[in-house]
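For this view, one protein chain was removed and the others were kept in their places.
Chain naming follows the written order as A and B, and within any one chain the residues start at number 1.
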Amino acid sequence: MINTIVQGVLLGGYYALIAAGLSFMFSVMRIINLAHGSLAVLAAYLLLVLAQNYHLSPFVGLIIVLPLMAVIGFLLQRFVLDRAMQAGQLVPILATFGLSIVIDNGLFETFGANTRSLSNFIGTLSYDSIALPGDIYVGELAVGTFVLAVAVLGGLQLFLSFTPYGRAIRATAEDPDTAGLVGINPRMATAIASAIALFTVGLAGAALGMRGTFDAYAGASQLLFAFEAAVIGGAGSVWGTLIGGIVLALAQTFGAKVSPLGFLLAGHGVFLVVLFVRIWLVGGVRGFFRRPV
Amino acid sequence: MNAQTTFRVERWTAASRIAIGVVVVLAVIAAVAPFWLGPGAMDRLTILFVYIILAVMWNALAGYAGLVSVGQQLFLGLGAYFTIKLADWGVNPFVAMAGAALIVGIIAVPLSFPMLRLRGGEFAIGMWVVSEMAHLLVNLDPLVKGETGTSLISLNAFDAPLRRNLIYWLALVALLVLLAALFALLRSRVGAAIQAIRDNEEAAASVGVRVTSTKRLIFVFTAFGVAMAGALWLATALTFQPKAYFSVQWTAYMIFMVLVGGIGTFEGAILGAVIFFAIETWFGATGVWYLVGLGATALIFALVLPRGIWGAIERRTGLRLLPVGYRLEFKLPGVKP
Partner (left out) sequence: MSALAVNSLNLHHGLLHAVRDLSLNVAEGEIVALVGANGAGKTTLLRAIAGAHRPTSGTITYGGADITHRAAHRRVNMGIALVPEGRRLFTQMTVEENLLLGRMSGRPGTWTVDKVLETFPNLTARRTARAATLSGGEQQATAIGRALMSNPSLLLLDELSLGLSPIAVDRLYESLRALMQSGTTILLVEQDLGRAMQVATRVICMLEGHVVLEAPTANLAREQVTDAYFGLAQHRVPA
């Protein structure tokens, strides 16, 4: 039982990691990027190519892939999302969905249907474990992912709260018109926010690849998990995302013990329950992504 | 304006009269088509009808109620699933199809209460999660045998040509009934409410438009329509593999059709369905690049031409084929109209 809880909590770290970018992007730009999961999978494939063809360990590969993801985020915002946001509320959803279809199927065409993994390229890290008191073993990778998630979430929070550019991004999120009048370039602020979000997506993709398998269409489920984690925790709050990830993971882990289908069933179920309870308690329409703290 | 100026409120224009005439003629032609079309062509036409239903329904939800759902496959899958269930209980398969759509419509009512409280992307993905949940639950039904699926066996009782004709006519009737119902809805007070909500939801609420009830009506109506489409798809495909029905790919198709055709316009959705049908007929076999092309086209349209092809035409020419709005025509004394 304790073991299940521990494994669940650690899985929650992964979910928090992938949810971080999604909820950051929503806090700042009010966009839910439906291509979020697909982009994480893209990062995993990029690391795979570097590992297979150039014999670069994924950790080294990250040095190339992370900046690349940041650039992709920057360009995505400048050329796709900025335009989409201007065209109305519905358009960013449609545009990012279209993008996810392009990425998913493009990956399928390029890499085929086989499931892949980065675990072959990280040596023993994929199965090394640490012994904890009480005869519990935790994977080094899982612990590392959890710590990374906390670091990323904490880093984002510190960035937003205490750095000049973080303030600029928060200001642009609240009132882009006045932000311009104060000397902030709103387009640059949102583009940098997207770059940061996709940087974290790159990290999540690496974690995804290392801890398990992925295929071209894995983006959809990753998006759903990220979204569920963010909503359960009440995104916009850093620690909320972490708690949301943990709750989702615990539900899934316990569900899996009941039946193989239970993993997904329990996860989606908990999400819907939390959603509906919150709606019922709050009454009235309200977004579950709050403003940045 | 002086006291002598008069004006008339017109609903029909010359163009719309012609268009309605054309629709009637096409419907008649379509109705008698089974007598001179081969089986392959009839299958394709049935599929076209299904696509038109899907496009018009998704457009109604997104374009009229302002709700983008990435989870409409929920209703498609449930429509097919309940058809199988009802048929399994001995109901005539055609009755089962209509019954399944009705059941899904009824389920949509309580579902709408929590879901309509969500906005924007949360609603979109929320519906997707509900769809995934439904997929998992349907898989649990022993009748469905998990992902292997089952078939609408009772349809085999009918011999092939008759079965094909019946399905075709059912699809045609379903399409015409749904279109007519939506058309009537748009011309009624609900239609005016929809227009008001689209323009400015808060303002609409402040003049007494019942926003949530209107959205609920559209939500349930489109659920019914999509479920009907799912039942029809099942009839043409005969097999029910949950994965094929609860796939988010369907949403991709619906989004493509509506974005390319024209979101928020009746004519646009139909145009988009026809275009999609044509593209699928010619390129569908080329594999996954076709899907990449669909996604890219949807993306480009979203960014560059968000009102779709019909939206662009409408904007340029003011052409409205279906008389769902009101036009004010002024008669100034001494001035030729």
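Following the convention adopted for this analysis, a residue touches a chain if its C-beta (ideal position, glycine included) is under 8 Å from a C-beta of that chain, and two chains touch if they have at least 3 such contacts.
Owing to the predicted nature of the structure, the values given are computational and were not obtained by experimental measurement.
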| item | value |
| --- | --- |
| Touching partners, among the displayed chains, of the absent chain | A |
| Hidden-chain contact residue, picked from the options A:144, A:180 or A:212 | A:180 |
| Selected from A:49, A:87, A:136 or A:171 as touching the chain missing from the view | A:171 |
| Residue numbers in subunit A that touch the chain omitted from display | 164, 167-168, 170-171, 174-175, 177-186, 291-292 |
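Note that only the chains that are shown with their structure count from here on.
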| item | value |
| --- | --- |
| Rounded Å distance between subunit A and subunit B, as computed from the means of their C-alpha atoms | 33 |
| Residue numbers on subunit A that touch subunit B, as the complex places them | 26, 30-32, 34, 80, 83-84, 87-95, 97-102, 105-106, 108-109, 220, 223-224, 227-228, 231, 261, 264-265, 268-269, 271-272, 275-276, 279-280, 284-289 |
| Touching residues on subunit B, where the partner in the complex is subunit A | 62, 66, 68, 70, 114, 117-122, 124-126, 128-130, 132-133, 136-137, 139-140, 248, 251-252, 255, 259, 263, 287-289, 291-292, 294-299, 302-303, 306 |
